[in-house]
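Rather than the whole complex, this shows some of its chains in their spots.
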Amino acid sequence: MKLDFSNLKTLFINCTLKDSSKNSHTEGLMTLSMNIMRAEKVSVEYIRLVDYTIPFGLQPDMTEDGAEKDDWPLIFKKINDADILVVGTPIWLGEKSSVATLLIERLYGMSAKTNDKGQYIYYGKTGGCIITGNEDGIKHVAMSTLYALQHLGYTIPPQADAGWIGEAGPGPSYLDEESGAKNNEFTNRNTTFMTYNLLHTASMLKDKGGFPAYGNSRKEWGDGTRWNFENPEYR
Amino acid sequence: MKLDFSNLKTLFINCTLKDSSKNSHTEGLMTLSMNIMRAEKVSVEYIRLVDYTIPFGLQPDMTEDGAEKDDWPLIFKKINDADILVVGTPIWLGEKSSVATLLIERLYGMSAKTNDKGQYIYYGKTGGCIITGNEDGIKHVAMSTLYALQHLGYTIPPQADAGWIGEAGPGPSYLDEESGAKNNEFTNRNTTFMTYNLLHTASMLKDKGGFPAYGNSRKEWGDGTRWNFENPEYR
């Protein structure tokens, strides 16, 4: 069977604190994943969130809440158009960046929306994350990021987290030559497996026309449908 | 399309600290999910891990490392035979139980194993979690539990975490009548959606003969296969 991923779209959002005028180590590692996807004919878009004006808040459009400008509706359109979302983030004090936290808050702010099957809006999409730091925290940051994505409706493939950190303590970062990070076999393997697992999962969901709707429609639950849920209390 | 989940097997492991001679609130909530699965003709097995002798350690069989007895090989067989694993756990001080932590360590201890496609042993399986406490911590416990499962090879469906907690502070637990927990609409909905999402995901993977292997075989990577991974460093 020849695998064809050319009908898939992936959005990579880099949540570095630095705008595009500066070097991003996280972008360095994200590039490996993007290159694989491009070689597999996937449509790839990449943005840095800080290049946009994204106010704090939980409204779908914060200009309706007093903000002067809000690029979120534009970003959300990209997210909604993509089959796969890969969140990239640096680690600061063991946590994902404030920009990544802001991204997740804004994603969450859309959660009243449903798709045409009545499911939460992110159902049918696939999510992963790429993390870099110079000392510690890939797994913790991945826990938080992947949790949020699945809670919002994304499907999470096996090993959907890839990252690089150095030995305990401050030190060179991913792109710094002396880190030797590009030769880290573990990071390269995880990045590769993550990338292909995102593609396989998105492909399965695409073939199914999204995530199957029986038993998980927010709208139908609201209308009283319970499928085979039965509360012992009610018997 | 009539959905048929009767070819699926699910293992529910309750990581309560209490053996089967005692009441488990977590079991109370797990039962809702098990009942849906049984009504959908899924084969369901349920165990409490503390009913077994599971030594601390990372070896596949700790009797080879000095333990007098180890029931883990028996538990692992059940896990390996099941398409779906649902980890149930209470919350203590905001964390999953020590028994759940032990379960994940023992799962991790098998990670040198691969399946017949050369993938990590848990590839092709689907995971979720059910959490109860009387005050706080569903999301944090779910982060840790679902992270571990996906990192080991499980696929995580949308909204694969369900749980119940009461208001801040000590108070009645899930099965205590005065908690009113069984009428918590949010918990019931999440439990229902989680259950169906586990079934849909497992069904898709079953139809595919497991998780597709291209680009994620541990064995092939070890043999030097890199698919479309290309390290800018090597160019």
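By written order: A and B. Residues from 1 in each chain.
Assume contacts are C-beta pairs under 8 Å (C-beta built on N, C-alpha and C of every residue); 3 or more make two chains touch, one makes a residue touch a chain.
Since the model is a prediction, treat every value here as computed from it, not as a measurement.
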| item | value |
| --- | --- |
| Overall number of sequence copies in the complex as this file defines it, 2 displayed | 4 |
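In the analysis below, only the chains that are shown with their structure count from here on.
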| item | value |
| --- | --- |
| Length of the line joining the C-alpha centres of subunit A and subunit B, rounded to whole Å | 22 |
| For the subunit A and subunit B complex, residues of the former touching the latter | 3, 31-32, 35-36, 39-40, 120, 122-123, 139, 142-144, 146-147, 150-161, 182-183, 188-189, 191-193, 195-197, 199-201, 203-204, 208, 211-212, 214-216, 221, 226-233 |
